[in-house]
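Next up is a structure, given as structure tokens.
Take a look at subunit A:
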Amino acid sequence: MQRHEVKSFVVKAEQISKRYFRKTGAANCFFAVKPLSLTLEPGTVTVLCGRSGSGKTTLLHILAGLLRPTEGKVRLGEKDIYSLPDKELSALRSRSVGIVPQSRSVLDILTVSENILLPQTLYKKEADRQSAEQWMDALNILHLRDVRAGELSGGEVRRTAIARTLSMNPPIILADEPTGDLDDENTELVFRCFRQAAETHAAVLIVSHEGDALKFADRAFRMDGGVMTELT
Partner candidate 1 sequence: MKHYSLCALFVLLLSVVIAVGSVSFLGPCVHEDGSFGACHWASRAILGTGILLTAESLFALLCRDSRMRQGAFVPMFLTACLGCLIPGTLIDLCRMATMRCRALMQPAMILLFSVSAILSLIGFFVEKRRAGGRA
Partner candidate 2 sequence: MSMRQLPVQNLLRRPGRTMALAALTALLAFSVFGGSIVVMSLRQGLNSLESRLGADIIVVPSSAQSKVSFQNMLLQGTTGAFYMDADNLTRVREVEGVEIAAPQVFLASLKADCCSVKIQVIGFDPETDFFVRPWIGQSYSQELGELDVVVGCKVEANVGENIRIYDERCKVVGKLAPTGTGLDTAVYCGMDTMKILLKAAEAKGVSHKVTSDPDDDVISAIYVKVKDGYDIGEVNSKIQGHTRKCSAVRTKSMLTDVSDSLAGISKTVTVLIAAIWALALVILLIAFAMIAGERKREFAVLRLLGSSRAMLIGLVLKESALCSLAGGVLGVLLASLIVFPFTTLIETKLGLPYLRPEISSVTLLGLTSLTATVMIGAAASAWTSFRLSRVDPGTVLREGN
């Protein structure tokens, strides 16, 4: 399988934190992410693990430009992404950030292949069908390409979302529990695909509770109560 070399970016989170306010209860203010800094280097796979509610997904969304941090900055290359207007940020996300969210993230009315090509068609880009088919083949969903996403199983939906992200050929890949619905065989397959993406200079962050993920990691972090510590 081929993956084009991508223009690499360094993602830098500088002293970012996320604070939420609860409407009820005594502790009405809490930190989902306590102030932390993180750099995602091109060509590396970074794995972030931790228990549920530890702030992993919040951190991933902040890095993806989907959730504004309470404090701190996120830089993509030289750009502070949260200083950009919505239109520019959206276009930047479309070009540079591939996200595999934790939950079902396909459009049910579209077929698998239409879902995979969707990010490329959003900005009238020429659809790279060859790359899409290669990733579908690699993730064992090529035979499902004309099936509507609404008819897929959880694992198939997950692999469709991963194929979509990889087909975008983005310099940054952020995957949130990408192997949650998958069996061991497919889990291994998915991690290999991410490893391969990193080899073409993509910066990959995988949020996972699977111990297997660590085998493919260049760096690993653990998150607990909004605090991130590096595993050595």
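Regarding candidate selection, all candidates are chains of the complex that A comes from, given by their letters.
Here is the rule we use: a contact is a pair of C-beta atoms (placed from the backbone, for glycine too) under 8 Å apart; a residue touches a chain by one contact, two chains touch by 3 or more; residues count from 1.
None of these values were measured; they are calculated from a predicted model.
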item: Pick from 1 or 2, the complex member that touches subunit A; value: 2
item: Subunit A residues within the candidate 2 interface of the complex; value: 57-58, 61, 64, 66-67, 86-87, 90-95, 97, 99, 101-110, 114, 117-119, 121-124, 148, 164
